[in-house]
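Removed from the display is one protein chain of the complex; every other protein chain stays in position.
This part shows chain A:
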Amino acid sequence: MFMYKTIASIMFLFLVGTVTVMAQDEDYGLGREATDKEIAGWNIDVPPSGEGLPDGSGSVPEGKEVYQAQCQSCHGADGKSGQMDRLVGGKGTLASDSPVKTVGSYWPYATTLYDYVHRAMPFHSPQSLSPDQTYAVTAYVLHLNGIVDEGTTLDANSLPKIKMPNRDGFVRPDPRPDVDAEACMSDCKSGK
């Protein structure tokens, strides 16, 4: 009896003294608070509201220079003829048998162009363009698509206000499932 009590006491001490079983979702105390400076260094996204767009600006002619130096070797001088994604044209083709999806014909938001050019372009040195260069080349690609005129200068205020031609071309939420197929087992119509 004495021995059982001793063992039980030792086990009790062991459990209480060294192990604390936590309830689920307790504060694990892991990680540390991110500083504003750390967040600013990584927080590069630009949603349609334009929130996060940096100071600076760029014009269509300035963008042409950036484009010729950084973009046209992959996308072509006119934005149509490079080996990488076509950027220009395709308007009115989306419902055709050969749709051409470009910034002008397909992209719903101009902010996405800024976001993507800054985060992932130029392909071999992403995140190397300055805000001014990014505004400028965004303006130039929009100009090539006839969306802004040659005298346009874009900045954090003007960029989110641009309405893209295919702004309302997207369907949400996902309407699938599309097909309510029947699992016919015998003498079914072939291929159905």
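Just so it is clear, a residue touches a chain if its C-beta (ideal position, glycine included) is under 8 Å from a C-beta of that chain, and two chains touch if they have at least 3 such contacts; residues count from 1.
Rule of thumb we're sticking to: contacts and distances are computed from a predicted model.
For the chain of the complex excluded from view, the name given in UniProt is "Sulfite dehydrogenase" [choices: "Carbohydrate ABC transporter membrane protein 2 (CUT1 family)", "Sulfite dehydrogenase", "Phosphate transport system permease protein PstA" or "Nitrous oxidase accessory protein"]. From the options A:Ser57, A:Thr112 or A:Thr153, the residue with contact to the unseen chain in the full assembly is A:Thr112. What chain A contributes to its contact with the hidden chain is residues 24-25, 27-28, 30-34, 38-39, 42-45, 47-49, 83-84, 94-95, 97, 99, 101, 103, 106-109, 111-112, 115-116, 119-120, 123, 126-127, 169-192.
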